[in-house]
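With one protein chain held back, the other chains of the complex are shown just where they sit.
For clarity, chains are labelled A, B and C in written order, and residue numbers in each chain start from 1.
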Amino acid sequence: MIADRRFAEIKVGDKASQSKTISESDVYLFAGITGDFNPMHVNKDFSRKTVYKKRLVHGMLTGSMISTVLGTELPGGSTIYISQELNFRAPVFIGDTLTAEVEVLEKREEKKIIVLNTIIYNQNQKVVVTGKAVVKKD
Amino acid sequence: MIADRRFAEIKVGDKASQSKTISESDVYLFAGITGDFNPMHVNKDFSRKTVYKKRLVHGMLTGSMISTVLGTELPGGSTIYISQELNFRAPVFIGDTLTAEVEVLEKREEKKIIVLNTIIYNQNQKVVVTGKAVVKKD
Amino acid sequence: MIADRRFAEIKVGDKASQSKTISESDVYLFAGITGDFNPMHVNKDFSRKTVYKKRLVHGMLTGSMISTVLGTELPGGSTIYISQELNFRAPVFIGDTLTAEVEVLEKREEKKIIVLNTIIYNQNQKVVVTGKAVVKKD
Partner (left out) sequence: MIADRRFAEIKVGDKASQSKTISESDVYLFAGITGDFNPMHVNKDFSRKTVYKKRLVHGMLTGSMISTVLGTELPGGSTIYISQELNFRAPVFIGDTLTAEVEVLEKREEKKIIVLNTIIYNQNQKVVVTGKAVVKKD
């Protein structure tokens, strides 16, 4: 369901989230779309020799879950993305279950701008990404 | 090829870039991975009635091209992503040819941190994304 | 957003729908998952010689949009699918924008069973699939 909340209906403190287990096929398709075939993501043998031991999920794939929440829940359809800041805090592995959560921090009435805190954590409640989004919504 | 440049070899001013035409299947697979089925991306009929007239490419798919350059060219394989800031400047449509370019702005010797300017432009040299990346590279 | 409505909250006459343009990549991935490489779906040359002139979308791919509405909107998450009846009424082509709509026809209190009318139409409001779904929802 694509939510579609109007600027006027949104309040500071409103929250929304979405969860998904990241599969190997997600990582491989993401590599295929973007061309990011960094061996940390698609080479098991190479990964075994790194400090992580296992293949990592691309940071930008993880970060993209924020945009899903923004574009389908809060504010929802026809949100215009102005900016996103992403801080990668901890590694994400194939098979991790991620939850992306956004929370409205500020509304700028004149330009219908909304600033949101954005955070992603894994199945162990470990924070893997923090950041801020700025969007425009009529 | 996956480049793999050592911290010591990298100089302020070094540049790298990568280009790709974004296909409809890229956008549909990205929607399928992330769950972002916002009608602006996957509904032709809806898009025709928007100011853009056509289906837009997800901003985070566009932005992910930066991570491809960082992870496969400069600095290359085993780069650790610390943060990414993305400013979405102009709409990207299915069929646009994007070039993501990164340029080394600063090196922080003690922690092997590299700061890069990151920019993406389309086939008409129109800038669609600007921002900054911070990475760590041995 | 995955809705999750309780049996008690759902009323006869409740409706939900979802829309999407079916891309060539959707049809090709569906063929790849199911193995249904019928030339009507994946052979342009063959299709040109049929009465339809163009490649058709698999009926079951079209029909699957109903299950998306049932499982993510009405009744939403953790719906148990009991049965689905699908009547294929008109051809669907690559590039068509489909809307799947479900409407609650009947509630059977004792077993928490819900019967829904299910319909899919294209961008020209032409009905392409009709049918009925039976689901169980706590």
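Here, a contact is a pair of C-beta atoms (placed from the backbone, for glycine too) under 8 Å apart; a residue touches a chain by one contact, two chains touch by 3 or more.
The model shown is predicted, which means the values in this text are computed figures rather than measured ones.
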Open item on the list: Tell me which stretches of chain A touch the chain missing from the display.
Closed with: 19-21, 23-26, 28, 95, 97, 123
Task: Hidden partner interface residues of chain B, rising order - done: 28-29, 31-33, 35, 37
Open item on the list: By the contact criterion defined above, which parts of chain C meet the unshown chain? Give residue numbers in ascending order.
Closed with: 2, 18, 20, 26, 29-30, 32-41, 50, 58-61, 63-68, 71-72, 77-79, 81-88, 131
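Note that in this section only the chains that are shown with their structure count from here on.
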TODO: Since chain A and chain B are copies that touch, just let me know if over half of their interface numbering is common to both, same, or not, different.
DONE: same
TODO: Find me the chain with the mean Cα position closest to the mean of all the protein Cα atoms on display.
DONE: A
Task: Chain at maximum distance from chain A, centres defined as averaged CA atoms - done: C
- [ ] Take the average of all CA coordinates in chain B, do the same for chain C, and state the distance between these two points in whole angstrom.
- [x] 35
- [ ] Calculate how many whole Å lie between the centre of chain A and the centre of chain C, each centre taken as the average of the chain's C-alpha atoms.
- [x] 28
Open item on the list: Quick check on chain A: which residues sit in contact with 2+ other chains?
Closed with: 2, 18, 72
